[in-house]
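Just dropping this structure here.
Here's a slice of the assembly, chains where they normally sit.
Order of writing sets the labels: A and B. Residues in every chain begin at 1.
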Amino acid sequence: MNTEILKIGQREFHSRLLVGTGKYKDLEETRLATEASGAEIVTVAIRRSNIGQNADEPNLLEAIPPDRYTILPNTAGCYTAEDAVRTCRLARELLDGHNLVKLEVLGDEKTLFPDITATLEATELLIKDGFEIMVYTNDDPIIAKRLEEMGCVAVMPLAAPIGSGLGIRNPYNILEIVDNASVPIIVDAGVGTASDAAVAMELGCDGVLMNTAIAAARNPVLMASAMKKGIEAGREAFLAGRMPRKRYASASSPIDGSFF
Amino acid sequence: MNITLNGEAFECNNDTTIQSLVEQQKLVGKRIAIEVNLEVVPRSQYNTCQLQEGDKVEIVHASGGG
């Protein structure tokens, strides 16, 4: 598998598992889980620095060094296109001109579903401003295609609400999105366990982005390893071409040569 | 002179630049980005960017998120 490439914009990756850095006990756990996941793309949030206090607190980017990982700043928590654009510009400055971002503009705090119209608006502004956008969206195939046509480098439909761990709620929609896509489709949010990740890949997705499923497991580092294998298992199964489902049984052992 | 720094009222000398603010906050060399009145200030302009009364300054960094 490791010879297979995932291409996002001009960047090339071997891992199809993208991970977040939220909800961990501490930076050491973040570091170990990220390492165990084999992820090459790691999302981070942009937040205010603490003023006039522990200026020496450990920094996330020391645990997840940008020279080793492709940092994917997100616009988590933004409810307007304007806030999302501000966040992306600060992130680009923070990362010395790195222009790959994860755009999410949320619709409400209960579902954390995207606000599709604000997302389309922010997409237009950011593309004009030279960003490469990996965009969080719902699982509507029409919207997914629109975002691709606007120039997003990856489209990231949700599998289920962020942090719900409910798995792929609507495989038909994901399948539809994958079938129509010419950019990578990466399931973002909703995966709960390794088999969910495998299912996403078996549907033909190009990757999966997750955070809570790893960070909120009883043993995050072991779950990170499980997810790594689940993604690879699902990808290989997709490429291998699964057997057809049949309503009826069919023997694995031959009838011929029975002596009874 | 009074400005707003990361959402809080903040007092500083009239000749404060972004650079001096960063030094004072012991953030030199840290991975941060700075916005004044909703516009990003490139690192190259920290020295020359003079703060004005009432400026809204945001100093941000990367933190854990997904």
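Here is the rule we use: a residue touches a chain if its C-beta (ideal position, glycine included) is under 8 Å from a C-beta of that chain, and two chains touch if they have at least 3 such contacts.
Fair warning: this is a prediction, and the values are worked out from it, not measured in the lab.
Asker: Since only one copy of each chain type is displayed here, what is the full stoichiometry of the complex, written as a formula using these labels?
Answerer: A x4, B x4
The working rule: only the chains that are shown with their structure count from here on.
Asker: Report the inter-chain centroid distance for subunit A and subunit B in whole angstrom, where each centroid is the mean of the CA atoms.
Answerer: So the centre of subunit A lies 32 Å away from the centre of subunit B.
Asker: List the residues on subunit B that touch subunit A in their complex, please.
Answerer: Residues 5-8, 10, 25-27, 30-35, 38, 40-43, 58-66.
Asker: For a test of understanding, state which residues of subunit A touch subunit B in their complex under the given definition.
Answerer: So the residues of subunit A touching subunit B come out as 19-24, 27, 30, 43-49, 51-52, 55-56, 59-61, 71, 73-74, 76, 86, 89-95, 209-212, 215.
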